[in-house]
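Shown here: the complex without one of its protein chains, the others still in place.
Going by the order they are written in, the chains are A and B; count residues from 1 in each one.
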Amino acid sequence: MTASARRLKGGLRAAALSLYLAFALFPLFWLLKVSVTPNILLYSEGIRMWPSRMTLDHYAYVLTHSQFPVFFRNSSIVAGGTAVCVTLLAALAGYAMSRFRFRGKAVIVVLMLITQMFPLAMLVAPIFRMMASVGLTNNLLGLVVVYTAFNVPFATFLMQSFFDGIPKDLEEAAMIDGATRFVAFRHIVLPLTLPGIAATLGFVFTAAWSELLFALMLISDNQVSTFPVGLLTFVSKFSVDFGQMMAAAVMALVPAGFFFLLIQRYLVQGLTAGAVKG
Amino acid sequence: MASIVIDRVRKSYADVAVLHDVDLTIDDGEFIVLVGPSGCGKSTLLRMIAGLDDVTEGEIRIAGRPVGHLSPKDRDIAMVFQSYALYPHMSVRDNMSYGLKLRRTPKEKIASAVSGAARTLGLDALLDRRPKALSGGQRQRVAMGRATVRSPKAFLFDEPLSNLDARLREQMRSEIKRLHGQLKATSVYVTHDQIEAMTLADRIVALQGGRVQQVGTPLELYHTPANLFVAGFMGSPGMNFLSATYLAEGDGKAVMLPDGTRLALAGRPPLATGTRVTIGVRPEHVAIASGGDGLAVTVDLVEPTGLGFILHLRLHDLPFKIFRQGDTSGVDRPQVRVVLPAARLHLFDGDGRRVALA
């Protein structure tokens, strides 16, 4: 390949990647732009790339006069709790799927696939009735339980692929050294799966942080609302104050985006390790 | 230290049997090598001794005690893996002391055991490194060190040298031998490399197709292989085989090759005349005739090895090899005559079993 052809190829690649970057980031930029636009300019300068005057009033208002801090706290508890529970359960189940041959394994795979197959709206009424009967509606724990159940299948699949990437020899060596299988799992396998655990934690955190349907159904009390539900209250209660809503949205995006940026690399690694081979 | 008894052990996965009725008694302090081609069941047997695989039928006893119900950790054995299986997130020191820590050995004892093993293996300077920062040979040493610190009842080796280059393999081979000389620990060593088997073993167990073919000292296997498999597997370059017919007439010490050539044997086999047999002769035992006797063969290829050379020949249009020390002068012509010394011939019957000569 000649130097000029190589330069042309490099240029094309750079141009294509720039387009992707613009496409991925522009909507987020617009969100940010609306959140710093003063209310009086919201419509008159609606399609300007940046408002002529910038304000942080929306942020200040959301932080001091709304229940957003409460929503934020609730969401943190729910998303954090779900991430920890799911990762724990998925690590155990994924390990079994990766290391053991046992009767019923195929059935488990099928069950987990089934959970990904139908519209969730179908489950909302039955789940509401079940949770109400045990007093877990309007309760953050109830949300954690439901989210954990719905995130375990994919997380198990993900953890399994991370475990598949760790040589069996290592545990066998530990078992010969004097460890039970569970001790070998704790001392040897888990520390080596830390990137996978991080990826799973981040993935589940992001999913639970964003969930709306069950949060809407199971929570009616503002004190235990999560932020997606809370954001919707901006639409109804404050006569759609878009500036404040977008400011709240930007703030809510920060933790999820931050986690995601940290873990996306491991997500690629984890899928490379095993899952995609099958 | 302990003896290991393998009593009519059978292993099958689903309906496929991978080991059939294996019987073997390993004496205290003995170095046993399990050798055979890949898939012969040698690694499975080792893993069953370790407790990593279940025994389908039969019993394994270590130091007289049945271990079928014991998990690997309770068998007090050590194992060196082909991949070394060093814990990547631990330093060399932690790798070596892990087993002792699990057994709640006092700190001072651990320290002295680790430093002792490190000194023997030349690992003193590497104790704080991670496995990633070690060369292949060093990793191999750490794996050995991890196995020795605990002074277990027995050592198991699963092709421990096959990931090393030829030079290091030779060096580690002799180190393992020296180490065994010092520790006198019962050892079971799995390899597909017959040179490792010959050099290391007190006794070799040759396996094929999940069955034990022969058990014996290296020289027994070399001089009196029990069947065609062992004869062909041990020794390099491999033994030459010729099909022939036994002739009982006369002194009864001859066979006839398909072209009518008669070959003298060193003794009488208990066979009827006309029995189809296979004659085996090692390349290093074939003599090149100076005069007009022997069989005329076509030279196909000459491979110098430095020490000597390997002659690839065609005998009755079948491949035939000779190994000779020295230089190739005298064989650089299209045809040579070879002599198969009667005392060096092996005779196998139609089932491939060795036939003793009286």
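Note that a contact is a pair of C-beta atoms (placed from the backbone, for glycine too) under 8 Å apart; a residue touches a chain by one contact, two chains touch by 3 or more.
By definition in this document, contacts and distances are computed from a predicted model.
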Protein name as given in UniProt for the chain not displayed, "Sugar ABC transporter permease", "Sarcosine oxidase subunit alpha", "Sulfur compound chelating protein SoxZ" or "Lactate utilization protein A": "Sugar ABC transporter permease"
Touching residue (missing chain; options A:A93, A:L140, A:I188 or A:A247): A:A93
Touch with the omitted chain, as defined above, among A:L63, A:L190 or A:L253: A:L253
On subunit A, residues whose C-beta touches the chain left out of the figure: 13, 16-17, 20-21, 23-25, 27-28, 30-31, 34, 42-43, 46-47, 49, 89-90, 92-93, 95-97, 100, 102, 104-105, 108, 111-112, 114-127, 129-130, 145-146, 148-150, 152-153, 156, 181, 206, 209-213, 228, 231-232, 242, 245, 249, 252-253, 256-257, 259-261, 264-265, 267-272, 275-278
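We adopt the following convention: only the chains that are shown with their structure count from here on.
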Subunit B partner contacts - residues on subunit A that touch it in the complex: 167, 169-170, 172-181, 183, 187-188, 191-192
Complex contact set, residues of subunit B against subunit A: 50-52, 71-73, 75, 77-79, 81-83, 85-89, 98-99, 102-103, 146, 150
